[in-house]
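A protein chain is absent from this complex, but the other protein chains hold their places.
Chain nomenclature is as follows: A, B, C, D, E and F, assigned in order of appearance, with residue numbering initiated at 1 for each chain independently.
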Amino acid sequence: MNSTILNITARYLSPVIFLLSLIVLYRGHNYPGGGFIGGLLAVSACLLVVLARGWEVTESKWWPDSITLLVTGLAVTAVSGILGVLAGEAFLTGLWLPALDVPLLGKVKLGTPLLFDLGVYLAVMGFSLKCASALGQEDWS
Amino acid sequence: MNLIIAVLIGLLFASGLFCILRRSLMKLVVGIILLSQGANLLVFSAGGLVNDKPAFATADTLLPPAGHADPLPQALVLTAIVIGFGLVVFSLSLLLRAHAATGTDDINAFDQTDRLS
Amino acid sequence: MILTILASFLLISGSLFGLIAAIGILRMPDLYCRMHAATKAGAFGTSLMVVGLILIMPELRVFIQGLLIIIFFYLTAPVAAHMIGRANLLREKGEADSSET
Amino acid sequence: MIWLLATILVPFASALACLLTSKRPHLNRILGVSGAMLLLASSILLLMTVLKSDFVIMQGGSWAAPFGITMIADMFSALMVLITGIVAAAVSVYSLQDIDDGLVRRHYFALFHFLLMGVNGAFLTGDLFNLYVWFEVMLIASFVLITLEGKHDQLEGGVKYLVINLVSSILFLSGVGLLYGKIGTLNMADIAARLAESPDALLLKSSAMLLLVAFAIKSAMFPFFFWLPASYHTPRLAIAALFAGLLTKVGVYALIRSYTLFFSTHFGEIQDILIVLAAATMITGVLGAAAQYDIKKILSFHIISQIGYMVMGLAIGSVLALAGAIFYILHHIVVKTNLFLIAGLIVRHRGSSDLKRIGGLYRMAPYLSLLFIVPAFSLGGIPPLSGFWAKFTVIKAGLDGGHYLLVGAALAVGILTLYSMTKIWAEAFWKEAPEDLKETSPQLIRASSVIPCVVLAAITVTLGIYSAPLFELAFTASEQLLNPEAYIEVVLNQAQHHESIAFNN
Amino acid sequence: MLIVLIMAVLASGTALATTGKRWQHGWQCFLVPAPAAVSFLLVTFAAMPEVIRQGSIAYTAKWIPQLDVELALRLNGLGLLLLILVTGIGALILLYAVGYMKGHPQATRLFLLLYLFMFSMAGLAIADHMLLFFIFWELTSISSYFLIGFQHKEQSARQNALQALIVTGLGGMALMAGFILIAQVTGTWNLSELPALSGQIQTDALYVPILILVLLGAFTKSAQFPFHFWLPNAMSAPTPVSAYLHSATMVKAGIFLLFLMLPVLGGTGLWTWLLTIAGAITLLTGGAFGLVQHDLKKILAGTTVAVLGLLTLLLGIGTERDVLAALVFLFGHALYKATLFMVAGSVDHETGTRDTRILGGLYRGMPWTAVAATLAAFSKMGLPPFFGFLGKEYTYKASLESEYQWLLTTILIVGNAIILALAFKAAILPFWRKAIHPLPEKLHDVPWSMRLGPILMAGLGIAIGTFPFLIDPLISSAKSAAMGYSVQTEIKLWHGLNLPLILSALTLSAGLCIIVSREWVENMLRNVTIPGPAKVYDILMDGMVRFAIWQTRLLQSGQLRNYLLIIVGVTTALISFKLWRFGGISDLSLRGINSPELVVITVLMAIATLLAVTTQSRLTALIALGLVGFGVAWIFAYFSAPDLAITQILVETLTVVLFAWVVYKLPQLRTLSSRRTIITDAVVSGAAGILITILVLKSQTLQLGSSISKTLSEWSLPEAYGANVVNVILVDFRAIDTWGEVCVVTIAAIGVWALASGNGNSKDRKSK
Amino acid sequence: MKASRLITRILYTLEFTGFYLFEVVASNLRVARDVLLPAGRMNPGFVRVNVEGMSERQLLALANLITMTPGTLSLDIIDGKELLVHSLYVEDALKDAKDLEETFKERICRVF
Partner (left out) sequence: MFSEIPQLPEAVILICRIILGIALFLSGWRLFIGPSLGDRIVALELVAALMMSNFILQVLSSGFISYLDIALALAVISFLGTVAFARYMENRRQLP
């Protein structure tokens, strides 16, 4: 039986948490955070929705498929490593773009380590969603 | 400070070990969790404990503050926490499945595979 | 100086409200009453401390994050209390049902 | 460097590809097998590179050596990676029949490749904590594989396997932590270099012991082997073969690596313990096998007893002994994998691996008899198969070092090994099939199940008759291990090189 | 190259044998034995002259230089003798086998194994490198294993095969160790170089172990007391196999080894004592065994054992005379014993029994076989002018010159008399006495392929006996090789009326006495039979299996708790021992406490931990664990690890959330253990915990050198563009770790999903 | 027109915020008193508030407000019509419900 209050709260809160997770992901290189923490926050957002609306919500179209998340995440980590190899350096060598000045965000420095962190973010999300649905949805008998 | 943390780590290890020695399936998970908490704390404290000086580089000196905490064990523990997370969730699932399949929660009943008949 | 005193006052009273919440959940007779104490005083205490922090560390980051924490707290704490209370209600009802049958 | 990376990236990429295609089993199988073949190819290329230049090194992230993670292949690593490639190729082909579509859908091939990735990572890393990580990759993949079907006995065995190996991981982690706290570095070469300067620190000894126990559990040494006989006989035989071949050997690899590289200054203190453990491992393992009446269980216990010989090589510690141990590991991986695969064929023929319930294979499947004889007698140390040379080398090293009791144990265990192998032979092949079995017709066996066994058996015979090239490599590896200065210099000098670049920037 | 050619021909025989089933009719009978015959001819007419002229011919090729192993082959006189026997008798036996196995579904396998065995024996004869010798030695054991177990459907055959393998295998292990030690002492692996180095070996401290190890090898292979018991049991093999393996060749391998080692290890008191005593006991035991048997093959096996004992005894004394006697005896024995085994096989083949109590009057149906048997029996009895007579004469000659002449001579007389009686019993009686039972209706002689061999060899026995000079060059060259120096020998049939001749007569009369009173002797021996080494073997094997079962039950008890208790206990003990040994616990760091709420947190965590351990409620455990996790996060935060603290909080909560979903599907938390168990466990885990505490405290006091993280912190911002050093480590400095970690969680996700989504076959297993 | 509505809305919001803050402080002082002093005057019980016709957002705000104000705690919405409230000082359940409705409902509907 779902609670209306929780439902509304989740509707407002989840996007905020999700946004927060992206911020945490991006800021991770300079502040506490990073792919793992960001990923877990994103999962929290998803789980909040699940808690509010039940597992049916995971069947909707926009719900992320956990295997895809996992594979994408892993692939992104590997790609960020292979880019280093393509540049003639060792695997996972950080390659950086020159710093950009972006309005609102200030100085932005983008590089493969951030890409790597993004991979971690996706994979962690995939992992947690997969586990959550396995534990929460299946009947285990 | 170290003494109290050290005792705590010892306690976590002892309790974890005690739990995995129990026959109740569920205690295994409890034990595994306690043990990995203990191990994480152990690695964390092995690098030395520093209060209130996280390893964040400041913009002016480009260095973390003098006497900052050792970031490396922290990174190791972070990896270990994540790995432990995966392992704990998997262990839990395994126990659930084992419980469902065998219909018992007594590990002593799990002796079909390697007892000499 | 005034700011320091004010901040100190806020910090200490924030902590005190935390303590009150703790005493509350220990002393109150039943779950609902305990929830009164925990939900109100817990959120309040922390918020006071955040305000104290903002006062003594006048930085944008502190302000934004502090505000975020307070808003978040005041948004979620009632919902959490509602969920617990509701669950408890349902549970009591369920127990009553099962004892009837 | 590219091949070193390839031996890890290829299984990784294969795993991802298999993950994505699990709903199409046919495609999944093709990807799984071709991934293994690619892995084999890159491991051969890695070995060739190592032959040319002694070491292949990659500093992860291009960070100078003790600061980033060093991946390095010396001869020992390269050989281990090669044998992994061989096992991978053989088992993947064997899996085509042994693993049904249901298991393929449960991501068998993805797990298979993740496991290989972990194994290769463990062989190639030059960083202690990174070794822990690869161990975990390997372990969790093996946990999943062992329980993949969810059968009763798999779950039972899996629980024991899991708990004991988790304890090992915890000990490993604690050991690494304490070691780091003590000497402030994780790079193995750097640890070695730093320890050489201050050899007698007490805490090192305790972390050395923690790591010893952790690796001893992984390599199923006495008295830490219990998880292995409890679980190895439960999964499908393709999976068991993979485990039997590779997993415990990663533990042995870690033991050898740590006690030749960075604990070499403490070797004297640990030698006695290793000798006792090696002898006890051999004996308890072989006696365990003697007590069993199921092919899979017999083979499982033999893994333990053979681990004893490998550790014996390490414990003796001479060039000859280590070369013998390395040769032993390589030979044993081939043989043991093959025996498990053949056990699978026996089960296919007879529907069981219980010696009391089967028989008559000598008449029924002469090709299988021959196929079994080769690895079985090789395991028993019958000349001129590979096992003989392995055993001979280790025993000779033992006699040269004056370890007479240890050698005595090794010889006696050799005979008992033969006893077990002939037990399987006599009961499964020679003995007449029990009445109730006579009518059962064997299941279809596809060529894809036989070819890997034949190839592995051919390797065993070749390694026996023409073992000189491999011994050449094993001796090179052994000398590299016992003279770690070159290794250390390669790792750390590169460091200085990079450091200068770093500061010039 | 010649040697290699001979080996190659034999190897080609192996290949031919795989098609052997087709070649069983008419002239095709010769196809299978042909390679053996060719190699025999090569040996006799190509190799022998060379060996006699040069002393030896050699061939060396590289093999495994890293282990000092090379393909060193060298054929000297001794090897030549063995090679002639192996190939010559082998060819005849193969011919016999073709007839014997006609129509047998597994004939091919037998031919194959016989060739394999022949190849190994030939290799033994020509190996110069000790390890090569050992390889062939083991190969003979293995091929004999398969041959003994040929009738594999019978349990006894399987058991006997195993017994032979275990006994000879043990000897083999000892031999390998002995060889390694010899190589260690002398620095060479080549057998031909050893006689010159014998002084070095015999003065070395390792001499006694070497001697014992080598003798173990030889004794087990040659069925010397107390390892003789496997040989009679090996008679479960088909007759051609028995004939070949257990008379002519394989058991001679041990004697051959003794010949080889005589100039290396021989000549010492220990050598003499060990060999003569073992030989004498074996001689008498073998004879006694033969006397109580009724099975033709068992009787023959008994005499084989006896003869092997006799040869060992001679080699134990080890002078030139003894060597000569041994060589002659060995050669003669090979010929007549192979004949007699084939005869026994033929009798079995035609009558269906080998029981001497039943057999009689066979000369009528099987005249050719009867003649061969009789000739061979005479040779065996040592009657002149048969080959056997020569052997016996030279034996007496040798023993009369030895130190304990009368004791040894008496033993030899008794032994020879028994052998004589056994020859009578096995080869004369079945043919020439009156038929006891009616013979089969159509008793006829065996096909000629089975006749040719016995007759040829029996005829050779009388030929050589009459014209012994025929073998002079061969025996001389063998003797030279055995002594380690060149000698010329002339073998004569007639030495005049001397003491040995009188002793021969004495032997004959003693033998006749035994024949006459054979029933009484049989009964007497049967009554005094004492449990022998065979019993010991059984007890040992049985004990081994029992011990194995006991040990496995004890260690692999199936109880996870026991496993963990052992692991934890041993680990704790090992580390505590190290700490105590090196005076570890004196300098612990015990710094003060300055944070009140950290104390509270720790105390709470401690209580929560204990609660998690003791509670019976799953939920309480879960919440207690959650509190522990929060506490850890608190500690992380307090000690400057914000990333860790956040991660810990998130992970902890998610774990609890995931748990909460299934908490009621989880098994109950029950206390199942007994009080005593609980106390034991508490003590062990408590000790482990205390140890960990001490280790942690120690880790804080000792620090060597500076940590690499200093550099990491320095590089973090300028080089890796990140202020958060921990994150930079995770995604850049040590990104490979993180990569692996991501793989771990991926795999874990697959695992959890696989465990959750159905259970394949677990349901039908459950009903079991 | 629009601007004036916006301004009124802002004013109402400010008023509401002030009210909310005051209630929060008051409620916490009350809690402090209840916790620290003997609980003689307490009379816990349930009160049902009619919330028919309120939008979801308004419902959320109402529940929140009730919880954060002195002595009351919203527990559940029953069939979308009634808000079940736990109160520490119940004198007359109906009257209390009326009070709550009057104090909060209008303010909330004005702002949200």
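Here, contacts are C-beta pairs under 8 Å (C-beta built on N, C-alpha and C of every residue); 3 or more make two chains touch, one makes a residue touch a chain.
What you see is a predicted model, and the numbers here were worked out from it, not measured in a lab.
Asks: Considering the entire complex, write down the shown chains that touch the omitted one.
Replies: A, B, C, E
Asks: Which one touches the absent chain: E:Ile436, E:Val516 or E:Val600?
Replies: Of these options, the touching residue for the absent chain is E:Val600.
Asks: Take the complete complex as the reference. Which residues in chain E touch the chain that isn't displayed?
Replies: These residues touch the chain not displayed: 595-597, 599-601, 603-604, 607-608, 611, 619-620, 623-624, 626-627, 630, 633-634, 637-638, 640, 642, 645-646, 649-650, 653-654, 656-657, 660-661, 663-665, 723.
Asks: Please give every residue of chain A in contact with the chain that is not shown.
Replies: Missing-chain contacts on chain A: residues 1, 6, 17, 20, 24, 30-33, 37, 41, 44, 47-48, 51-52.
Asks: Mind listing the chain B residues that contact the chain we can't see here?
Replies: 52-54, 56-59, 65
One rule holds for everything that comes next: only the chains that are shown with their structure count from here on.
Asks: In the chain contact graph, what is the shortest path length, in steps, from chain E to chain F?
Replies: Step count on the best path from chain E to chain F: 2.
Asks: Centre of all protein Cα atoms: which chain's centre is nearest to it?
Replies: Here the chain at the core of the arrangement is D.
Asks: Please work out the Cα centroid separation of chain A and chain F, and write it as a whole number of Å.
Replies: Centres of chain A and chain F (C-alpha means) sit 38 Å apart.
Asks: Just how far, in Å, is the C-alpha centre of chain F from the one of chain C?
Replies: Averaging C-alpha atoms per chain gives centres 17 Å apart.
Asks: Can you tell me which residues of chain B touch two or more of the remaining chains?
Replies: 20, 25, 38, 40, 42, 44-48, 56, 72, 76, 78-79, 82-83, 86-87, 89-90, 92-97, 100-102, 107, 110-114, 116
Asks: Residues of chain E touching 2+ other chains?
Replies: In chain E, 549, 552-553, 556, 558, 560, 564, 568, 642-643, 647, 651, 654, 658, 662, 665, 692, 695-696, 699-700, 703, 707-709, 712, 722-724, 730, 732-738, 741, 743-752, 755-757, 759, 762, 765-766 touch at least two other chains.
Asks: Got a list of which chains touch which?
Replies: The set of touching chain pairs is A-B, A-C, A-D, A-E, A-F, B-D, B-E, C-F, D-E.
Asks: Across the complex, what residues on chain A touch chain D?
Replies: 67, 70-71, 74-75, 78, 82, 84-85, 89-94
Asks: Which residues of chain A touch chain E once you look at their complex with the stated criterion?
Replies: 28-37, 40-41, 43-44, 47, 66, 70, 73-74, 77-78, 81, 91-92, 94, 96, 109, 111, 113-114, 116-117, 119-120, 123-124, 126-128, 130-132, 134-141
Asks: Can you list the residues on chain B that touch chain D in the complex?
Replies: Checking each residue of chain B against chain D gives 20, 25, 28, 32, 35-36, 38-40, 42-48, 72-73, 76, 79-80, 83, 86-87, 90-91, 94-95, 97-98, 101-102, 107, 110-114, 116.
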